[in-house]
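One protein chain omitted, others in place.
Moving on to subunit A:
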Amino acid sequence: MATFLLRRLGHSLLLLVLVSIIGFALLNLAPGGPLSQFALSPGMTQADLDRIAEQMGLNRPLPVQYLDWAGGLFFGDWGASFRDGRSVLSVISGHLFATLLLMAASTIISVGLGTLVGVLGATRRYSLFDQLATVGAMVALSIPTFWFGLVAIYVFALELGWLPAGNMYTIGDQSLGDYAIHLILPSVVLALVNVAIWSRYMRSAMLDVIGQDFVRTARAKGLRSQRVLWRHIIRNALIPMITLAGLQLPTLLSGALVTETVFTWPGMGRLFLDSLNYNDYPVVMGILMFTAILVLLGNLAADILVAAVDPRVRLE
């Protein structure tokens, strides 16, 4: 277990260095750059621009800039936003809660509903329900998230007026119920694709297990069919799903980016887009590194969890 953790930590660090180099290079190779917006200001001279570049350390060679930034990352100094000078970590943490809230809500919906649909589809294979679920999953996977978000806003916010069209809370209200009402549309929209994916994987995992010899043994023991289903079929079918959940994390994060934009949700996804528009490189890079760490941690957690529930798996 200890050697496993050490090795994984080593791999993760290597991966993070690679992500940081690629991200940094891509961002700085792109046309424009942090100075381009100052250049548009009236009366701005080249001497002024040079002075700003000097102040922001942007006139140094790129490798030097990278090493300076990456070294800071390592010691917890993630730099300051170009926009308002606040530290990148505090900017990110200010948006973290909203994103985690959205992701948690949508994960609960997608795992819960996806598991249910998958289990029912597998136990009632080729039934009307199963066929509808199959078609439904195809449709959900084909619709772009932003389009579904806009339709949801049009129907439930504008036409029916049941739910708010965006934001995380009503200014001046901020009660728990107020948060909940605002959470419904974006979390459902974000969950839609994942329900489809999760239910398909769950269905095939179930079918894999249902045909196994030990399920026949369980029935031969005279167990109630509910016990066979839960303890012998679903228990085993869920194991590969843990790994899938870890792998789905990046999809969830990029889905959150679109969803947060459509629903003006004050989370990291929207912060990322805004920061890109402002050429706020430190925040963009900070979010990139933060999500990379989150994904790596998610996968590590998934591997540890699989080892905990499957006695055949040893971490070494």
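The criterion applied here is as follows: a residue touches a chain if its C-beta (ideal position, glycine included) is under 8 Å from a C-beta of that chain, and two chains touch if they have at least 3 such contacts; residues count from 1.
Criterion: contacts and distances are computed from a predicted model.
S.K.: Tell me the UniProt name of the left-out chain, picking from "3-oxoacid CoA-transferase subunit A", "NADH-quinone oxidoreductase subunit D", "Oligopeptide transport system ATP-binding protein" or "Succinate--CoA ligase [ADP-forming] subunit beta".
M.R.: Choosing among "3-oxoacid CoA-transferase subunit A", "NADH-quinone oxidoreductase subunit D", "Oligopeptide transport system ATP-binding protein" or "Succinate--CoA ligase [ADP-forming] subunit beta", the correct UniProt name is "Oligopeptide transport system ATP-binding protein".
S.K.: Can you tell me which of A:2, A:158, A:171 or A:220 touches the chain that was removed from the display?
M.R.: A:220
S.K.: Have a look at A:239, A:273 or A:315 and name the one touching the chain we're not showing.
M.R.: A:239
S.K.: Tell me, which residues in subunit A touch the chain that this view leaves out?
M.R.: 212-214, 216-225, 227, 231-232, 235-236, 239, 309-312
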